[in-house]
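In this view, the complex is presented without one of its protein chains, the others remaining in place.
Chain lettering (A, B and C) follows the sequence in which the chains are written, and residue indices restart at 1 in each chain.
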Amino acid sequence: MIQAGSVGAPYVPVLGLVGTDLLKRRDDMKICPDPFNPEVKTVVAKAYRPDFAIFHAQKADRRGNVSAGWTNDDTLLAEASRHVIVTVEEVVDELAAAEAKGSFLPSILVDTVVHAPFGAHPAGCPDYYPVDDAAMKTYARQAASDESFAAYLEETTYSVTSHEDYVARFVPAEWRGEGAGGDERDSA
Amino acid sequence: MIQAGSVGAPYVPVLGLVGTDLLKRRDDMKICPDPFNPEVKTVVAKAYRPDFAIFHAQKADRRGNVSAGWTNDDTLLAEASRHVIVTVEEVVDELAAAEAKGSFLPSILVDTVVHAPFGAHPAGCPDYYPVDDAAMKTYARQAASDESFAAYLEETTYSVTSHEDYVARFVPAEWRGEGAGGDERDSA
Amino acid sequence: MERDYSNEELMAVLISREVRNGEIAASGALSMIPAAGLLLARELHAPNVEIMILGSPAFMPFKTSRQFHFLAHRGELGLFFVSGVQIDRQGNYNLHMVGEDQDHPKVRFPGGYGGGMLYYAARRSIIFRTEHSRRAFVEKVDFISAAGTSPPDTLRYGNPCKVITPLATMHMDLQEGLLKLESYNPPATVAEVVENTGFDLGDVSSVQAAPAPTEEELGLLRDAVRRKMIETDTYPDWARSHLGNLRIA
Partner (left out) sequence: MERDYSNEELMAVLISREVRNGEIAASGALSMIPAAGLLLARELHAPNVEIMILGSPAFMPFKTSRQFHFLAHRGELGLFFVSGVQIDRQGNYNLHMVGEDQDHPKVRFPGGYGGGMLYYAARRSIIFRTEHSRRAFVEKVDFISAAGTSPPDTLRYGNPCKVITPLATMHMDLQEGLLKLESYNPPATVAEVVENTGFDLGDVSSVQAAPAPTEEELGLLRDAVRRKMIETDTYPDWARSHLGNLRIA
């Protein structure tokens, strides 16, 4: 469980799951008595600590601090994961905790920042661009069968030669300003 | 343990405490095997859920939202406690999460707000007034023996007839502006 | 007898009547009808209900979803709303997969742990479903995503209390751990409800019709609630298309 991983607990007791088919299929969750109150039982969930977390955010600075947009819980994921790679719309010189518009990920939690404008496409990136509804519909249509999904992957992923190539081919032309096309890597 | 209480876990495994005299004196902490890995043991700490938390903060609005200053962990305490009473320097009409300068306590976590300027005295309240060093020295000196501490309590607490009386008698005159003397109660 | 309100309006009204003043009540993802029901309750008998509508920042006091998650996990959430692809007689719901073989399901659904936790954490959960059919209400769900009741030694703060559909309301009998018919919504009949439910609804001989939505309820839903949802960007398109369109001019 990612929350246990984020706080460094080897496992945590959680409500729910008792009596579900989900629990039967998970070996990282089991029913366990409360050590202080053995007649009460809960599920305990094993900590989950991913080797890598990769996610897209709005902004990073050259020291590796990241502003990850309003109200999201990427912080939890970044805390739990041993290594964190963040793709961002924009790299600025300095980003202070106070000025970060959303959740602030200090560089101590970040391993690598990749400047990848439109990196969330076809999903949206708040304050930068909306969801690309047309591209999402294409995805949903082609994901319906293994054959059409293979074709989708070939077109949008395997045949793509670079991030610039992806942006040029798939991001709506009217969205692309002078911000597109950069591809810098900075180590935090 | 307050952290367990804040997340609603009946108990949490924690590092440390094994082999200490502290552990011998606590019945809310015990050594317990990891259910997924029984050959590894940690202390598990029972959740602590205070009936009441009472603390002082900078600002509240009329709906009961509270801005509790930079970098503090009162949120944890407010989450864990069944009822939360906050004394504040200032009551404003509206306080949005985005404009709250420090940790923002939404009114859903707050039961009662008491307008009590200088409520932190003789401690300080960042952005309002510093620690009152002279008063702190008096406290430290009088706390040294039961007799002198009883006299201290009599003077600063039992003999005080109202918050205004306390402010008038103990808060340095040069700190008191037109902000002092209010005493409103608002239910969140 | 024709209804002059939509299924969605009816369900929002029925839901609003379940809300208690002063409790913390939350609706989850894609829960337009419960959101409308909560806002209606606040206009009527529950002015001090604390409303949280997940996905609508105007009705979300917390900055992060984990703060909401933990509030529920502490047992402070009074009322939550769930739906399900399948619901069975024991109040189990299924949001994972349909098909007889769990290893080779016919259809997969997103599932999700969060809603499952809330089913055990909220003091009361209301199941809502716009489709009242033998496909939705089954004797036994193909996959238990969350269980209606738990053994007495399980830490659990609450259970499902009601099921609300366009045809009827069921209530959970916690003694027996079974859903039972509580009322029906004319012009639907008890026979029609029984016919469209895939499990035994208990003794239905004395079940009464639910009071129809009142003019006050419908008026507030179609004016104050509709406007509030649009103003606060809370499912505004749904509010425009589902609330007030059957109003008699």
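The rule is short, and it goes like this: contacts are C-beta pairs under 8 Å (C-beta built on N, C-alpha and C of every residue); 3 or more make two chains touch, one makes a residue touch a chain.
Please read these numbers as outputs of a predicted model, since none were measured by experiment.
Chemist: Can you pull out the displayed chains that the omitted chain is in contact with?
Modeler: Visible chains that the missing one touches: A, B.
Chemist: Would you write out the residues of subunit A that touch the absent chain, in ascending order?
Modeler: Counting only subunit A, the missing chain is touched by 5-10, 49, 65, 79-80, 97, 104, 106-108.
Chemist: Contact with the hidden chain only, please: which subunit B residues?
Modeler: Where subunit B meets the chain not shown: residues 3, 13-22, 25, 31, 34, 39-42, 70-73, 75-76, 103.
To be clear about the criterion, only the chains that are shown with their structure count from here on.
Chemist: Could you find the chain whose CA centre sits the greatest distance from that of subunit B?
Modeler: Chain C.
Chemist: Would you mind checking which pair of chains has the most C-beta pairs in contact?
Modeler: A-C
Chemist: So how far apart, in whole Å, are subunit B and subunit C when each is placed at the average of its C-alpha atoms?
Modeler: So the centroids are 39 Å from each other.
Chemist: Centroid of subunit A to centroid of subunit C, CA atoms only: how many Å?
Modeler: Centres of subunit A and subunit C (C-alpha means) sit 31 Å apart.
Chemist: Quick check: how many Å separate the C-alpha centres of subunit A and subunit B?
Modeler: Roughly 35 Å separates the two chain centres.
Chemist: Considering subunit A alone, which of its residues make contact with at least two other chains?
Modeler: 3, 13-15, 34, 40, 42
Chemist: Mark out which residues of subunit C touch at least two other chains, giving numbers and ranges.
Modeler: Residues 63, 73, 121, 155 of subunit C each touch two or more of the other chains.
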